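For reference, the structure discussed in these notes is given below.
One protein chain is absent from this view; the other protein chains keep their places.
As written, the chain order gives the labels A, B and C, with residue 1 at the start of each chain.
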Amino acid sequence: MRQYNSMRRLTSLLFLAGLGLLLAAILQRLNFGQPPMIVGDAINAAAPAQVGAANLVTSVVLAYRGFDTLLELTILFTAATAAGLALGREPGDRLADPEAGPIVRAGADLFFPLLLVVGLYIIFHGHLTPGGGFQGGVILAAAFFMPQLARPASRLEHRMTTLIEGLAGATFILIGLLALFEGEAFLTPLLGVGTLGTLLSAGTLPMLYLAVGLKVGAELAGLLASLAEMGAEE
Amino acid sequence: MTPLDHLLLLSALTAVFTLAAGNIRSAGWIATLLYAAQGLALVKMWGMGYGPEVADSSISFQLLGQTMHWRFDSLSWFFALITVGAGFFSSWFASGGWADHYRAQGNSLRLFHSALALNVFSMLVLLASGDLLSLFIGWELVSWASFLIMGLASTRAMGYAMRYLTYAIAGAMAILMGIVMVHAQTGSFEFAALAAAVPGMSNGTLWLLLLLFGGGFGVKMALVPVHLWQAKAYAETPGPGAAFLGAISSRMGLFALILVIIQLVGIGRLVGMSIPYTFLDARDLLAWVAVFTMIFPTYIALRQHDARRLLAWHGVGQTGYMLLGVVIMDDLGSAGGLMHVFNYATYQAMLFMSVSAIMYRTGTADLNQLGGLVTRMPLTFIAMLVGIIGLAGLPPMNGFVSKWLIYRSLVAEGMPLLFVGAVIGTLGTILSVYKLIHNSFLGQLRLEHAKVEEAPWSMTLPMLSLAAIVFLTGYFPGVVLDWISALQASVGLPVLAHHLGGVHFAQGGLDMIWINSLLIAGIAIGALIFYSTGRSQRVHQLDNYAGGHFLSADVRYQYSDNFYPGLLHLIGPWYRKSFRWAESALVSLTDALSLAMQGLYRQVQPSIYLLITVVIALSWVNIR
Amino acid sequence: MNNLILLVVLPLITAFLLPVIDRFSTLAARWSGPLVLLITTFIGASAWLQLGTGAVSLELGGFRPPLGIVLYVDQLALLFAIAVSFGTLLLWPYGNRGGLRQQTLTLLLAGSGSGLALSGDLFNIYVFYELVAVVSYGLAVSLRTPAAFAAAIRYLIISGFGAALSLAGIALIYDATGTLNLAQLAQLAPEKLNDLQGLSAFVLLLIGIGVKAELFPVNTWVPEIYATAPKRVSALLAGLVSKLAVVVILRLLVLIFPQPEAHTLLLVLGILGVLTGELAAWRARDLPRVLAYSSIGQLGIVFIAFSVPGEAGVFAGLAMALHHLLIKPALFLLAERWDGSLAGLTGAAKASPLGAALFVLFSLSLLGIPPLPGFWAKLLVLTSLAQMGAALYYTGAVVIMLGMVLEANYLFRIIARMYQKAPSTGTPPGHGRLDLAISSMLGAGLIAAVFLLAPLADRLQGIAAQTVDVNQYIEAVNPVPTRNPI
Partner (left out) sequence: MDMGTLMFAGALGLMLIGTAALVLSGHLMRMVFGLALLESGASLLLVLTGYRSGASAPIILDGVVPASMVDPVPQALVLTAIVIALGVQALALGLVLRVHRAYGTFEMREIRRRMERDICDQAGLELPSSNEVPEPYPGSPKPQQGEY
């Protein structure tokens, strides 16, 4: 068996080396620094007028490829649902994690509002500066997860997170469908472009980002809580 | 509606009727009448029995730019006549007492009757095929219908049927491959397209086609070396079903072989295809396969002590005669081979029925457990006697005519080795059929069979009718030869000149009317002498001495097991079970491969496959 | 046509809201899923009638391609989108089996599956593919047994590995062309992707997407998952998800990678799939794994068919794929109660005569016994292979036939067992009414297909012709030919 193992290891190493060589050979041929940028240049040129977000990546994320964003939210939602299915606890299971110390508890209480504000700020300025719904959402999730680390006995309100994630996701789709009812294509940005670079610009984009942020936050908080509860169960 | 439509519709109706109402008591009788009606529909197409007439079916399918259609010609008609006849007699046999008995054993009569009807229907569909695609469809239908009737009796029968199925699917796949290759060459599934493309094909392509088609059809015919499935599968089929299968089922392979290889590819082309490094050609290959098929199974039959298996192994061997006759491809030989199809169907059905009748009355087909039944079941004895005389190829039965034609043609065409092979085969046949009749009907009656009665009329009448056919077509072989000459003309074989009593040519022919009349006259004279002198006196079988003791009925004085010990001792070392060994080796190999593959799928670290595949594929792409 | 996006988003939004609805009314939550699927099926069907033989592209967000994401609607895409909606409707966890989460996941599968079939953007396909993957992990652990968790994590690792590789493949393609729009990629492919980089990208994408399509050798998860998941889920995975991955591979092959090397690779992997799958099934000892291995073999045949370039191969492969799409779910539903060892099936026909009869019917069609649809599909595959004439293609044909011999044997061994007399020690269970009803429906569809062969074949040939028509794709999407100013 040991011999078999070492044989396998040898084979794996051999093929790993092969993969490395092949990938290196392929990557050698890539044109780094001079991309064809067929789509990229077109977007760079058209986005300010079409979408109105100063952060062009945001234009891509929410407008040009908004559908992808909807789907990745769905993936998060699916992962959370699947994890819930896998990790789901029977009611009445007791949690065994010890209570955290006073410093952590005080820190959590202190940071909670701070994180909330930072997260929301990042979400709302997503169409102007780097950052946006995901980044902000993660911070929101941290804000809600930290109290639970501090006080494991107080469980995160799963009902709350499911409500938020459901409604936020639905809002994203509904904003998209609004355009459909107007006779436009799904997810067409509405409400005009506004002034480039101001907070209230880029039409529905900030609303979408808010939905994304809330959903990501709720999703991640729920996931983390599930994992934590799973780990604590025993 | 053309006459062919009528026939197919009637046959389908029979199947539907038996499926719907096969459980009612009179279902067998009604089905028998329906088979008779099918026979009438065939008679309505009488023209193709005697001339180059063709009947098309009005049914056809347009699919993917190909048309599938069905039609009958002299070849189909001849085989259809035997099929419907076999269905008729088997159904008749299965209608009365046998049915009650079968049902009493807890079997489903509906299943049996509908399986039989489906067999007849599927065979008619096959015989009517008008292109390669409909040929394959018919072929598969026949295979599955046979599987159904083989497997329905018992778990053991199902086991043999499964073995058949594996062979049959493999054969069907070979045929399909051949058909697909023809399609690739010609772009069509039509017979005419194949016939037109043959002259342009290279010998290599044609060899491949020959092996694929020949191999596929050979499975159904149970030619050596793919013969293993047949005997046991037929033997385990319920009695009348075995009679039907034994009579005609394997002949479908011969039909397809004649259709594709002889009619479409042609004799001239076969002779031209020589086997490299030998002096043989494709036709010789077929002939030698036929001879080996004649010899091996016949001598295996010699060893059987189950009457059904003995008969079934014979059936395998007799296929060899038919194929041999057909591939000689002169007027005499092909007529002999084709006539043998008819003759063999008549007496094989009868023999299976008589064995079935014995089983019906005694409950066993074990030849070591029987004997002396001639006094109890004289009519069944007569049927079996007629049958084995036919099977052995002796006058005055029809089997003599067909075998004589084949021998004569072998001699005339200068094929002495094949002739010797055929004679060896016949020798085995005679020995083993004698074993059959001796161990069942002759010798000492067993005590437990002392009160056995003759089989009911519903069983003896079909047997005796068949016996009459065997005798009459032996007396007037011209009746059958008429159909065969029409067939030969339609297939493109040389046509046999014949008359009602047989054939005639300069060096002396064969006139069965003369021969049989002489024979009967001789027997009559003997009987006259025997009965007129009045010296004969009937004594009881046990009215005798043995070693100074009176015989008593509870002691066996006449052993029937270990028949032919001397002969079997002599040829014993030749039974090597090589084919069985090859078959089981193949199965073991598949088993081993299967386990290896499962091991492959149980890999602990499946990611490694992904890595290996990516690396190999990428480097392959790179090298290109 | 614009409302076709509902095929994707309607199930998604319902899935998001399902927990919320459940808060107010359990009954409403339970029936909103089937209702939505019914609606999407209807939308799809009406679009099908409207579409005819044309093709439309939906520009999401209203941006001209190639800037935004497009959905490409042609007969192939719509057919599979409808199949997903209808299939999930049939295989819905009725009677609240598995609870809310399973219903949510099934809805998500319906939405993402339709999207995968319709998507006309390479990265969007990747996202949809990942979504389908995550949904299938979730569904695979529905039973919450330890074995199911172990099988799912093993599945996840292979699938994740494959997904990462396809992401790298997408990076290679984007590097070479600067676009993700399939139509524009099809325009640029002969010039930019007809080289080592393009082929390497194909290899990476094929292996990545092949995981779901049960492509050899990245299909080791198949027997494990199908044995541990509920059979309803196995039916979804084997019937629908694998076909969606196959459709994606077909699209890539036709539009972007028409090189002979790509076809040869597919052919070799397909041959190996048929061989290993059918051989492994020969000695499998329980029905779910027999079906799993057989499914590998059948999909191998689909790949062999697609490796024949041109309309003939696509036609044959689609016929095989649709046939399998119809048959496998039905067989898995029948295996729901028959999931023990094969020996335990002795006499099962007595307990469930209809179930056994359906099993025979599906087996016969799976084997390709005329006149059932399976035969015609297989005939198409074989004739298209023979037409190619090359030795490797003939090998493919021979391997398919060998596979059929094996498959006939192992399937009919099971059937023979079912029709034996039941042992004294307990008979195998009969079927649930719902499973039986759905299988009967599929069986009826199969038989109806026999009578509608000619029109179905013509329609399918039309679909195949449309699928291989790259120009129609490009014209329908009509990407603006923006070029790099440099």
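The criterion applied here is as follows: contacts are C-beta pairs under 8 Å (C-beta built on N, C-alpha and C of every residue); 3 or more make two chains touch, one makes a residue touch a chain.
Just so you know, these numbers come straight off a predicted model, no measurement behind them.
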Relative to the complete complex, which of the depicted chains are touched by the chain excluded from display?
A, B, C
Residues from subunit C at the interface with the omitted partner, ascending
123, 127, 130, 133-134, 137-138, 141, 145-147, 149-154, 156-157, 160-161, 163-165, 167-168, 170-171, 174-175, 178, 180, 224, 227-228, 285-286, 288, 339-341, 344
Hey, which subunit B residues sit against the chain that's not shown?
595, 598-599, 602, 604-605, 607-608, 611
Mind pulling the subunit A residues that touch the left-out chain?
1, 4, 9, 12-13, 15-16, 19-20, 23-24, 27, 30, 32-35, 37, 39-41, 43-44, 47-48, 54-57, 59-61, 64-65, 68-69, 71-72, 75-76, 78-80, 82-83, 86-87, 129-130, 134, 196-197, 216, 223, 226-227, 230-231
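Just so it is clear, only the chains that are shown with their structure count from here on.
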Taking chains as nodes and touches as edges, what kind of graph is this: line, ring, star, complete or other?
complete
Whole-Å gap separating subunit B and subunit C, where each centre is the average of the chain's CA atoms
46
Whole-Å gap separating subunit A and subunit C, where each centre is the average of the chain's CA atoms
29
What are the residue numbers in subunit C that touch two or more other chains?
196, 200
Touching two or more other chains - residues of subunit B
612, 614, 618, 622
Where on subunit A is subunit B touching in the complex?
8, 11-12, 15-16, 18-19, 22, 25-26
Subunit C to subunit A touching residues, read off their complex:
2-3, 5-6, 9, 12-13, 15-20, 23, 58-63, 66-69, 101-102, 104-105, 108, 111-112, 115, 123-124, 127-128, 130-131, 134-135, 137-138, 141-142, 144, 149, 152, 172, 175-181, 184, 192, 196-197, 200, 480, 482-486
Complex contact set, residues of subunit B against subunit C:
61-64, 133, 136-137, 140-141, 144, 151, 155, 158-159, 161-162, 165-166, 169-170, 173-174, 176-177, 180-181, 183-184, 590-591, 593-598, 600-603, 606-607, 609-610, 612-614, 617-618, 620-622, 624
